[in-house]
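First up is the structure itself, then whatever we jot down about it.
Removed: one protein chain of the complex. Kept in place: all other protein chains.
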Amino acid sequence: MTGYATSLGTSDEASITVLGQDLARDLMGKVGFGELAFWLVAMRRPTAGELRLFEAVLVCLAEHGLTPSAIATRLTLTGAPESVQGAMAAGLLGGGSRFLGVTEDAGRFLAAALAGRDRPATDGDWDELAREAVRAQRAEGHVVPGLGHNVHRAGDPRTPVLVRIAAEEGLRGPHLRLFEAIGRIHPEVLGRTLPLNGAGACGAVLCDLGFPVEILRGFALLARAAGLLGHIAEEMRRPIGFDVYENVDRATDYQPPLSPSI
Amino acid sequence: MTGYATSLGTSDEASITVLGQDLARDLMGKVGFGELAFWLVAMRRPTAGELRLFEAVLVCLAEHGLTPSAIATRLTLTGAPESVQGAMAAGLLGGGSRFLGVTEDAGRFLAAALAGRDRPATDGDWDELAREAVRAQRAEGHVVPGLGHNVHRAGDPRTPVLVRIAAEEGLRGPHLRLFEAIGRIHPEVLGRTLPLNGAGACGAVLCDLGFPVEILRGFALLARAAGLLGHIAEEMRRPIGFDVYENVDRATDYQPPLSPSI
Amino acid sequence: MTGYATSLGTSDEASITVLGQDLARDLMGKVGFGELAFWLVAMRRPTAGELRLFEAVLVCLAEHGLTPSAIATRLTLTGAPESVQGAMAAGLLGGGSRFLGVTEDAGRFLAAALAGRDRPATDGDWDELAREAVRAQRAEGHVVPGLGHNVHRAGDPRTPVLVRIAAEEGLRGPHLRLFEAIGRIHPEVLGRTLPLNGAGACGAVLCDLGFPVEILRGFALLARAAGLLGHIAEEMRRPIGFDVYENVDRATDYQPPLSPSI
Partner (left out) sequence: MTGYATSLGTSDEASITVLGQDLARDLMGKVGFGELAFWLVAMRRPTAGELRLFEAVLVCLAEHGLTPSAIATRLTLTGAPESVQGAMAAGLLGGGSRFLGVTEDAGRFLAAALAGRDRPATDGDWDELAREAVRAQRAEGHVVPGLGHNVHRAGDPRTPVLVRIAAEEGLRGPHLRLFEAIGRIHPEVLGRTLPLNGAGACGAVLCDLGFPVEILRGFALLARAAGLLGHIAEEMRRPIGFDVYENVDRATDYQPPLSPSI
């Protein structure tokens, strides 16, 4: 039988190796948690600038109040208080195409628009590339991922901050530049002005950091795991899960099936 | 209907608030991911020393190679490659009493031994408290959580590093001091020498950082989420899940039930 | 390497074997789904009477409206509509000690009370055994599992039906008889009259069918899986998940943490 190849971790009686490093000697106390998470996926240590930008993305995605995921986590802890892992897992399972998918979808859209193209030289060239991409998407009847937000209609406050941090760290790469261009040109193509949302900007940034689009949702999940842990701790201190259940239950509008009875 | 109280996050059209801070202005680019995770649970920002110690714990717990959790994550991705969230959730679900429970169990044991006691003044007094606790546990036929390791029999390399970092940051608190004392005195009580394992040391440290024992397993899960993300990314690049399945399947030793057939 | 022993299923190029039977020839079209579920756990085919009683238990536990589990399933489908498996898993994860635990706890309590005892001969002897068990439980400050219901205060309609079906099939065994005796004598011990709930009766019946207590929660989960599938299908036809989220979100009472800001 061939062995199972991995570059992540292994151990023997005297030492633990993670990412080719001695965990106790070289990583603990020397490498931050966000830094380790980057390294575990990228298989390389981030630079200081990359790390600051990457952690800004994780901080951006971690917590958004009583989302469907957070409610699911709290209801699950209500029914199974002994199983912290079940409560966290239940919340993560809502991180699918609709709520956490924007980050991945935006990254995929931007990467596809850039594939096989020369990098534009001027802002005007970026705008032209953005126009093409938005027009093509619209022609197929699809929305542009990363554009629009149901609450922050006049502008998502996270997006300019991510752009600024990327610029400060010299990491404003092609995905983010194209995303910004979409923000400039979409009104003329779509006939209305929408905000560039933060989840989409995170997707652009993660692509510029070199991550493949398939893994982008995973970072949103990792960030969300921290937020859900906050909800678990708060639910333990000051529970609302049972109240949510009772309020939903009381509002049940029972409608017997229309089909003939037995 | 009364409102659902939360101190985590909320938003309105113009801003997003997390932990009472303006997410975009005050947190993104200024607060690290590990720092945010501490804050989300503790409801207070850690000091620099607390943060270094806390991140050392998360780094310590993140990744240990092809554990049952990691294998479950990879097998789940094999069957449902479209669902990164399902693969991560499946791996976290193995983080229960046996594999991730040590951190929580050690914290609980140490907290119980300290409850209602004056803090010992000398190393000798710590040793006496440890002797009492280990004897009582043994008298009830229970093992001492945090003592022993199936691989690192001569000493877990993570434990002295955590003790050193705690000391460097002035955070060697009562739970860790009691844990260290257990390391010194258990041979005379139990008649054999066992290592203080890293998971137990993490539990002691997290208690000293002020976290309630109920939430300790949650930090192990958060750390593990980063490790599992590494496994998901590696499984996408260089899959082993299907091979694991085939090797297990081929080694099936089918034994029909003994009961009479239909 | 030793093989992995299993009596459940295996296959070769020409046939599929499940429980020692030829799946296609001997099981499909001849064995019902509930029957197969019994057999998969018990490693023996149920009699017709056992099967009727067993399926009554599964039907009893399958669906109870908008429970925390059902709400979690619907919220998860809202966020990840592409992942039916994630929605079902999220709902099952709430099936822990508080909501689905009664079946298991009741079975465990009854089995412990019967362990090492001769079977009582008369109703009076059953009552005496029940008195002892209830008194002992009360002396330790514990509730009696299976006693009490937050909605059906005057009597759970499922319990007498399970007793009747068990009697009709000649399967009113010691666990159920002890449970019935608890229903008769608890008012004199506890000073108030509580209903014998259906979940507890299911635990008694499953023990009488020969299942070990450790697996009882699993039957509640299997039954619940059918109910959750109903919720998934209804959520697809007539969604409420997003409304639940919006109503909870709107009722958020945001309270910034008390600790000093950054």
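The first chain written gets the first letter, and so on, giving A, B and C; residue counts start at 1 in each chain.
By our rule, a contact is a pair of C-beta atoms (placed from the backbone, for glycine too) under 8 Å apart; a residue touches a chain by one contact, two chains touch by 3 or more.
What you see is a predicted model, and the numbers here were worked out from it, not measured in a lab.
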Per the touch definition above, residue among C:G95, C:P145 or C:G183 touching the missing chain: C:G95
Chain not shown: contacting residue from C:A14, C:A115, C:A139 or C:L258: C:A14
Omitted-chain contact residue, chosen from A:G86, A:P120 or A:G241: A:G86
Sites on chain B contacted by the missing partner chain, in the whole complex: 65-69, 71-72, 75-76, 78-83, 86-87, 89-90, 93-100, 241, 244-245, 247-249, 252, 254
Chain not shown, touching residues in chain A: 1-7, 10, 17, 19-21, 26, 30, 43-45, 80, 82-83, 85-86, 89, 93, 248, 251-262
Residues belonging to chain C that touch the chain removed from view: 1-2, 4-16, 18-19, 22-25, 27-29, 31-34, 36-37, 40-41, 52, 55-56, 58-60, 62-66, 70, 83-86, 88-90, 92-96, 100, 151-155, 157-158, 160-162, 164-165, 212, 214-215, 217-219, 221-223, 225-227, 229-234, 236, 238, 240, 243-244, 247
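Keep this in mind: only the chains that are shown with their structure count from here on.
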Whole-Å gap separating chain B and chain C, where each centre is the average of the chain's CA atoms: 31
Chain A-chain B separation of Cα centroids, rounded to whole Å: 24
Centroid spacing, where centroids are CA-atom means, of chain A and chain C in whole angstrom: 37
Touching two or more other chains - residue numbers and ranges from chain B: 1-2, 4-7, 10, 19, 83, 85-86, 89, 93
